[in-house]
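Only one protein chain is missing from this complex, and each of the others stays in its spot.
Labels for the chains are A, B and C, by order of writing; each one numbers its residues from 1.
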Amino acid sequence: MEEPFAITLDPGSSRANRTGSWRVERPVYVDRLPPCNDACPAGENIQRWLYAAEDGSYEAAWRSLVEGNPLPAVMGRICYHPCETACNRAQLDETVGIHGLERFLGDQAIEHGWELAAPPADSGRQVLVVGSGPAGLSAAYHLRRAGHQVTIRESAEKPGGMLRYGIPAYRLPRHVLDAEIDRLVATGITLECGHPVADLAGDMASEGWDAVFVAVGAQRGRGITIPAGDSARILDAVSLLHGVEDQEPPLLGRRVAVYGGGNTALDAARTARRLGATDAVVVYRRTRDQMPAHESEVEDALTEGVRMQWLSTIAHVDQGSLLLERMVVDGDGFPQPTGEFEELGADTVVLALGQESDLSLIEGVPGVEIADGVVRVGADLMTGRPGLFAGGDMVDPSAADRPAEERTATVAIGHGKRAARTIGDWLEGRRPEPVRRHEIATFDHLNTWYYSDAPATMQPTLDVARRQSTFDEVVGGLDESSALFEARRCLSCGNCFECDNCFGVCPDNAVVKLGEGLRYRFDYDYCKGCGICVEECPCGAIVMEPEEI
Amino acid sequence: MPGFATGGGPTAAEGSESPGSVEPPGSGRTGAAVRSEDLPGSGDTAGPESLPTGQPVKFYQVGSFAVGNRLLDPSQRTVQSDALRTNALDSGHRACQGCGEALGARYALDAAMRATGGSMVAVNATGCLEVFSTPYPESSWQIPWLHSLFGNTPAVATGVAAALRVKGRPEVRVVGQAGDGGTVDIGFGCLSGMFERNDDVLFICYDNEAYMNTGVQRSAATPPAARTATTEAVGDEPGNPFGQGKNLPVLAMAHDIPYVATATVADLHDLEQKVERAMAIRGARYLHLFVPCPLGWGAAPHDTIRLARLAKETGLFPVFEAEHGVVTAVSQIRHQVPVEEYLRPQGRYRHLFDPADPDGPPARPETIRRIQEIADRNIARYGLVGPGAPGRPAGPAGPAEPAGPGAVGPSDRSHGAGEAR
Amino acid sequence: MFQVRIHGRGGQGVVTAAELLSVAAFFDGRWSQAFPSFGSERTGAPVVGFCRISDGEIRTREPVSAPDALIIQDATLLHQVDLFSGLRDEGFVLLNTSRPVEELGLGALTGPRRDGPGVRVLTLPATELAIAHTGRPTPNAVLLGGFAAAGGVVSLDAVAGAIEQRFAGPVARANIAAATEAFRSVSARCKECDHAPTD
Partner (left out) sequence: MLRQIEGSRAVAETVALCRPEVVCAYPISPQTHIIEAVGVLVRTGALAPCEFINVESEFAAMSVSIGASAAGARAYTATASQGLLFMIEAVYNAAGLGLPVVMTLANRAVGAPINIWNDHSDAMAVRDSGWIQLFAETNQEAADLHIQAFRLAESLSLPVMVAMDGFILTHAIERVDLATQEQVDRFLPPYEPRQVLDPADPVSIGAMVGPEAFEEVRYLAHLRQIEALTAIPAIASEFAAHFGRESGGLLRPYRCDGANTVVVALGSVLGTIKDTVDAMWDDGLAVGVVGITSFRPFPAAAVREALATARRVVVVEKAFSIGFGGVLSTDVAMALTGSGTPVTTVVAGLGGRPITGASLRECFEAAAADRAEPLVFLDLNRALIDHDLARSAARRRSGPTAENVLRDLGTVASGPT
């Protein structure tokens, strides 16, 4: 139409006006390190597989998950989930039940028989892994994925190391363990059980391995000398648990005292209950708070009728009873004897004072340095002997690139994974990639208003009566809907999950939506730099940066 | 960050691994989500947002609080989350950084465009929106748009509607829009006439509580104690006096028109549902939309939506719907906050706090108490917190899970009837 | 050009009378112009209506200041308003009253003048006739019947036509009947004075 001059204008003609020039700060999309990922010793990309699970893509989620950890059904049960301790959602309502979801995905995989991806072309390299515990299995798996030929040698009759011989079945059913190990081995790994390695140096020389990863763990119960009568019955937790696993449980009697405050002590006590002990008492020198055992373990033990004897040391053991000395904690938190004594009826004393490694196979290998009962390795987990790597419980925890870790299966899995990569680097003569650490997505980065309120869902637990009599699994799994719900409780801290907020809240339509999975782009021609997108981003994935003026 | 796909966080212990993962996320199987919407166990596990106990609760991570949500069926997502939305108010407009009115206008008009299948005409009063959107030679409007005067917008809209009726084009709908000055003050005569005749117009008031275009002067929508250029923060009772002001939503309801609603730019789903509702009705409809003004309020541009959220969560701005003069639905407060949290970030209330220690204890606690009273009265009178308000049936648009707008009676507003003598 | 001024009170149909007269003249094929004394008067206040009748176009818009005839619908106005101002010689006055002229004390105004035959004053009990025929005390249409007889400016048929066009059936018929009776009564009296013996 013949429009009147100036009074009537064409639609959208203002796009000629590039308001981006007003800007003094510009919004920029970032990816921050989610606290869960940050806390995971196994280096799982937890947020990533949670994201896949949010829309019910469980297999995709599982495939993402096993990129970091080949044993989700196992670890979902036994990991003490530092990820959840770090989870930002805890500050909102309750932490996201990551372990439950990990277990759910692991169990789904077993149920549906999902297979691990076939390895790529053969690298022609031969790698020997000594020990089939979590570290060994993890290393073997990742090495195999890299295309190397892997052989695992295990002294025991069955693979799994401490997973099998250290963790009772009521926490980790063996069919689950077997299923995941079988699936892992099925990727083309040679597993030689009942094949102890006595002379590693010799084998390396004679068999021509390109590299070796040793992860024999720490199976020997650490013993101490306690004054005891001849007929006193004393045994260590490791052999107790091992015996149970071999269907040869030792006789314990009705009253069992367990000496120690770690997870193994509690496992021993709870196992004793299941073996028929009417009275299982954990004797510990310090207070409950100082126990190294995990709170959840203590809770479970108490629920199952295990008694606790804090601030006590065993002064003397006799048949049918033992003498405890009361302790007090001094100003520095150290227990000090009081000279007060009491008697405790006990048919058996189980020592759970920590474990140590049998390093005989590696002693004497030129260049390998051993100190304080552990092997010295570098950040790349290589010993002084080129091509010989070690990890898991048998190495110095400070080998980790973070403050001293506790010794857990999860840490071992992480070691295996890292060893696989550093071994790969060493084999190819590659320089290790520098570690890129993103800024951690702490709670204050989030705009939690946008998240629906939703407390965590509980996993079902076995009733106490059965827990005291059988080795049935205590903690049940999440059903599918709970799993979905739990996955959706993830806040996606620090990483865009395409909620469209930035796209919607921009007063200048300066955010371009690139399509599902492709996130967004800022149109700096029109962005005035108001920062609403940053303020309203739920997960803190946008920052303002000053413009160069 | 190019290369990193959605939902992939960087990993930690294995820090050298690339953060996130590179393949596209979410197989798009949102259908799977729908498979199991019910919570295990009782429905009330979803907390405050859940529907009354016993009902199944849908849970979608950010539910319907965020603009979009890949987990929702596209039909349940907002108009604003649609890459093909109209952008009725296009880029290049000259609104200030973080302008709430620009945002509100696009929110409302895009929703109206969807509701009318793009068959819509807008009439605009003089004011910021008009000035920043159509300075010769550029217009930011993608829809047929007419600006006449400051005070006559409702009447002009009436004329457009009459013309469309007589021309036999009932499918073309009319929206009139103005700021609070053009609505509650100079435009009120015409607005009342439009209401009284029940003319087929949706009138939207973008309320930023003062005359911003002319330099932040007081309007009948300016709340008590607020500083404006004509209610300076000096004297015994600094800022706008208590006990004054006009409560437009209630006045609109007094005309018994088919539909009256209030909304803020902080709850997009609620706003869009109301616009859609309004466009489904014939006759005079009124939408009072709360749009913070960074410039006029002395607030940070990035706080625009946050302030709107706080206005509702304090109870100072009740969000509700009314039909034929009767309140039918109210949006309850989700996480109640004291008014001080809303006042403190705003320069127009600076005199209530200690300039030497702006984060310290208030300089005028008595004034803040009076404002809190207004919020409390709204909360009590309209059941903004907890049960007691007429529940709102979950509209087809948007998921049921987060409480939609609940129902309260007309607002006291900070300056409304409540304080009036 | 013949100019008429109609006096009455608000509510007595003064304006309507002027309109009817103009319409009647129109029906007679002549040009005419009627207009009220534009006021915001309310019922009871003095009201004036004007009507011009001519054989050609009427262009002037000024009020009638020198009428050829006066129609006075309400005798109580006689001593309040300067009813007769500008009334031409040979003009006549049609007065709505049931009393004889002699009792009205209009001598000073209308008495025989030296230089002319003087103003004729005709009376008509228009209100009574109106009540008798229409049941309502609205004398305007009735007076027009009398006016037709007195001045011969418009025909009774035209007046009847105007009434018919203006009012609904029964009301029109009743008013026409009243106007017709008024016409007869006035014509009769005019004949009387025409044939009055002059000695």
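The rule we apply is simple: a contact is a pair of C-beta atoms (placed from the backbone, for glycine too) under 8 Å apart; a residue touches a chain by one contact, two chains touch by 3 or more.
Here the structure is a predicted model, which is why all the values come from computation and not from measurement.
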If the full complex is used, which shown chains touch the chain that is missing here?
A, B, C
Among B:Gly189, B:Gly215 or B:Gly243, exactly one should touch the missing chain; which is it?
B:Gly189
Footprint left on subunit A by the chain that the document does not show:
1-11
Absent chain, residues of subunit B that touch it:
118-121, 123-124, 130-131, 133-137, 139, 141-149, 151-152, 155-168, 172, 189-190, 192-193, 196-197
Contacts of subunit C with the absent chain, listed as residue ranges
18-19, 22-23, 26-27, 31-41, 45-46, 48, 58-63, 65, 81-82
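Definition applied: only the chains that are shown with their structure count from here on.
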Linking chains that touch, what shape results: line, ring, star, complete or other?
other
If you average all the Cα positions, which chain's own average lands nearest?
B
Chain located farthest away, centre of subunit B as origin (C-alpha)
C
For subunit A versus subunit C, what separation do you get between their C-alpha means, in angstrom?
117
Residue list for subunit A, restricted to those that touch at least two other chains:
none
Using the touch rule from the top of the page, what residues of subunit B touch 2 or more other chains?
none
Mind listing the subunit B positions that touch subunit A in their complex?
1, 4-21, 24-33, 35-36, 38-41, 45-49, 59-63, 65-71, 77-78, 80-81, 83, 87, 89-95, 97-100, 102-103, 106, 133-134, 136-143, 268, 294, 300-306, 309, 335, 401-402
Applying the document's contact rule, which stretches of subunit A touch subunit B when the two form their complex?
6, 9-19, 22, 29-34, 36-48, 50-52, 54-57, 60, 64, 67-68, 93, 400-402, 414, 417-418, 421, 432-438, 441, 449-455, 457, 478-482, 484-485, 488-490, 492-501, 503-505, 507-510, 513, 515-519, 523, 525-526, 528-532, 534-536, 538
